[in-house]
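Of the protein chains in this complex, all but one are displayed in their positions.
Let's turn to chain A:
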Amino acid sequence: MSPPASNAPASGTPMIQVVDLHKTFGDHKVLTGINLTVPAGSTCVILGGSGSGKTVLMKHMIGLLKPDRGQVIIDGEDIVPMGVESLQKVRNKFGMVFQAAALFDSMTVFENVAFPLREHTKDPEDVIRQKVRARLDLMGLKRDVEDRFPADLSGGMRKRVGLARAIVMDPKVVLYDEPTTGLDPITTDYVDEMILAAQKELGVTSVVISHDISSAFNVADQIAFLSKGVIVASGSPEQLREADHPAVKVFLETWFGKN
């Protein structure tokens, strides 16, 4: 089990490095010195209970929040001091899947997935159609879904469309915010497979924040356990099961039992 401050695996160039990250909202200290390294091409799950600061940490990774102190280094560049325009360039390396998918409800499924392509490329419409269909196919979505609006889709389908949109620009990093929350076990398995498929097919670096232990152990190369604003344990899924931090033990016991 590696200590939290030096949890970078021996192999793999770091894609994301978070160094001594602090964030306070009013009087509430949410992050109190986070250190985390995610190697390129790997899947890192940030596990933790509700209110442990997982979403806040993820929002720092993509520059939606500015920390009080610390560094967030993406692909070798510290994004903390960056202005809006530089941040927009960095964000082109990212795709993000939101907890409730965050699909634009005034657009069809096709328009949602095509949106980043229309915004950032000069691709002709037939190329856009081809790319969108390739991503929807990868997510196992049929053609008849293309013209439907997000309100007409099930929760699982919305997540898949959300992931199709997140990966349509071939990002280097995909962030997943609680991808399995509120889904039934079969759909949860499907979402896990979808995360693995995105990593396998596209070679993306994935960061998943979750409190779903089963899903975390299914998809993770590395799990970081966040408690009270700090990463208290980090390592491979097997290493995490051996962790002796009380917060980790209590959390994992809810799934694996006391033995």
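By our rule, a contact is a pair of C-beta atoms (placed from the backbone, for glycine too) under 8 Å apart; a residue touches a chain by one contact, two chains touch by 3 or more; residues count from 1.
Please note the rule applied: contacts and distances are computed from a predicted model.
Its UniProt record calls the unshown chain "ABC transporter, permease protein", which is the correct pick from "NAD(P)/FAD-dependent oxidoreductase", "Phosphoenolpyruvate-protein phosphotransferase", "ABC transporter, permease protein" or "Extracellular solute-binding protein".
Touch with the chain omitted from the figure is made, among A:H28, A:K66, A:H120 or A:R143, by A:H120.
The chain not shown here is touched by just one of A:V19, A:V80 or A:A100, and that residue is A:A100. Only one residue in the set A:R91, A:R129 or A:H245 touches the chain that does not appear here, and it is A:R91. For chain A, the list of residues touching the undisplayed chain reads 59, 62, 64, 84, 88-89, 91-92, 94-96, 98-100, 102-105, 115-116, 119-120, 175.
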